[in-house]
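What follows is a structure written as structure tokens; I'll ask about it next.
Complex shown without one protein chain; remaining protein chains in place.
By written order: A and B. Residues from 1 in each chain.
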Amino acid sequence: MLNAADLSALSITLKLALLTTLILILIGTPLAWWLARTRVRFKPVIEAVVALPLILPPTVLGFYLLIALGPRGPIGRLMEALGGRPLAFTFAGLVIGSVSYSLPFVVQPLQGAFTAVGRRPLEVAATLGASPMDRFLTIAVPLARPGFLTAAVLGFAHTVGEFGVVLMIGGNIPGKTQVLSIAIYDHVETLEYAHAHTLAGGLLLLSFLLLLAVYTLNRRFRMV
Amino acid sequence: MAIEAHYVVRYDDFVLDAAFTAPSRGITAIFGPSGCGKTSLLRAIAGLERGSRGEFSIDGVVWQDATTFLAPHKRPLGYVFQEPSLFPHLSVRANLLYGYKRTPTASQRVSFDQAVELLRVAPLFGRYPSGLSGGERQRVAIARALLTSPRLLLMDEALAALDAQSKAEILPFLERLHGELEVPMLYVSHATDEVARLADHLLLLDGGKVRASGPVAEMVTRLDLPLAHSRDAEAIVSAKITGHDETYDLSHLEFAGGRFLVPRVGLALGQPVRLRVQARDVSLTRERQSGTSILNSFPAIVDDVAEESPSQVLVRLTLSGVPILSRITRLSAATLELEPGRELFVQVKSVAVLA
Partner (left out) sequence: MLSLKTLRVLLSLGATLLALAPAVGDEIRVTLDSAGNDELRVAVASNFAGAARALVQRFEESSGYHVLLAFGSTGKHYAQIRNGAPFDVFLAADAERPARLEQEGLAVAGSRFSYARGRVVLWSPREGFVDGEGAVLAKGAFRHLALPNPKLAPYGRAAEEVLSARGLLPSLRDRIVRGENIGQTYQFVMSGNAELGFVAYSQVRAPGRSAGGSLWEVPRELYTAIDQQALLLVDSEAGRAFLGFLRSDAARRIIEAFGYGSGDAPC
């Protein structure tokens, strides 16, 4: 049923989603923490910027990323100045695109979770001798755990389903940048509907099983 | 040795500008109407108020001044908040150990077992905060704060959110704390009964400013302060059990101005006690009365008189220096020709003994 190209698209998709989720948790956590705690006046500006990918159509975002990554764009120039290779049509480029696009899906649940933790537990921890980093790791992060779960699931699912951005900056290179959603799209466009149904069904089932596993685990954790 | 503090914290609609000195031993109650800045003051002392400017030192050790600002986690203090603030993701034992583990061994003066025993929290160890009663949570919170071996314990209306029963359950623990550990405490409260039972020293806050401060017996009887004018105005007298009368089943409570006879209390000889004498239970006579059922009568000197209403006056008297209040009619006051310096006798109808 699935040919080699499909399997490679599947593996690229999973790799991309996992890596994107990991990176988003790493950069999203401090960002969300800062947003949840700061009182600076320009906070709404940052929040709006983080939320922008929600509003921009993915292909539009992809288009701007393509220009930014290009040899005349800011990121492209930076890469060149650093002696790096251009990022468009590479897996690294896909990761950058996915990270930009899925950022709000990770930052917003985390920010919400950190806000819900509130100041009090952290103040208590401070009076018990915990340094800021200590109380972040031992109090804020454990208390925000449901937010981390939601953030990771949304980030992952959103990257798996991502299409527009990847379409624009990936170049659809089989084995390198061709992800599942584009493979499905190509099948639909070339009237290979049966093949498209198989892939789409498989993707849905896989995502469903994954989400089911995560939520079941979370429930069990919470009961402990 | 003393606690010396002066804080200025500006809020949008309120300025806390409080300076005070308090002994660095025993319990200092911070008392005042809600919104007077009690909690802000405590938070400033803990270093939790970002906008605070001021000075704080305890026994000469500076926590904050013009050039120093010790981060909250570097201040050797324990803080018990009004609502129980246990970490919900940690067991009772892990909550207790949280601060204990972070206290350098060299400065550990309260042992784990000591705090656990004092607040009787051992049976709760394996449980999580969500499964505890309000009183249990607050006991764990107090033990947790003690386990950092604080140089100063801050209690912010620690009992206010509890029902009467939980409150009654915890007060004895606080009294034990007072008696057994030499940790000075700043105790924010607006409950006079807690203050009467626990406080040695009283700091009166009003509108963000310190209105007065001093020993509690002095403060509750000063006629220029609001405490003396409450409906349940009372004097607090320190005494000691000096004997028991087996025949009539009475106890002798000796204080600086004489000796009270009260129905026998089950306390050992030599035990210090606090007596609460309500202003409405104290009557005045020109001569020492004989042929009266009242046992407790002492010579006293009028110190101050204040009219409270067209019919009532409040009289402050001293019994060999011990202040006491009497609330009588204006007519009686006129008949007795009360004025500062007049010598007469007080008759005390009833006394409450606080262990």
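Everything that follows uses one rule, which is that contacts are C-beta pairs under 8 Å (C-beta built on N, C-alpha and C of every residue); 3 or more make two chains touch, one makes a residue touch a chain.
For clarity, every value in this text was computed on a predicted model and none was experimentally measured.
Novice: Considering the full assembly, with which of the depicted chains is the omitted chain in contact?
Specialist: Answer for the hidden chain's contacts among shown chains: A.
Novice: Could you tell which one of A:Ala48, A:Leu78 or A:Leu204 touches the chain left off the display?
Specialist: Residue touching the absent chain, from the options given: A:Leu204.
Novice: Of A:Ala88, A:Val106 or A:Leu122, which sits in contact with the chain we cannot see?
Specialist: The single option touching the absent chain is A:Ala88.
Novice: I need the residue numbers on subunit A that touch the omitted chain, in ascending order.
Specialist: So the residues of subunit A touching the missing chain come out as 58, 63, 66-67, 69-73, 76, 86, 88-89, 150, 153-154, 157-158, 160-164, 167-169, 171-173, 181-182, 184-186, 188-191, 200, 203-204, 207-208, 211-212, 215, 219.
Here, only the chains that are shown with their structure count from here on.
Novice: Cα centroid separation between subunit A and subunit B, in whole Å?
Specialist: 56
Novice: Considering the complex alone, what residue numbers of subunit B touch subunit A?
Specialist: Against subunit A, the touching part of subunit B is residues 46-48, 71-75, 77-79, 81, 85, 87-89, 98-99, 102-103, 144-145, 148, 154.
Novice: How about subunit A: which of its residues touch subunit B in the complex?
Specialist: Residues 120-121, 123-132, 134-135, 138-139, 142-143, 145.
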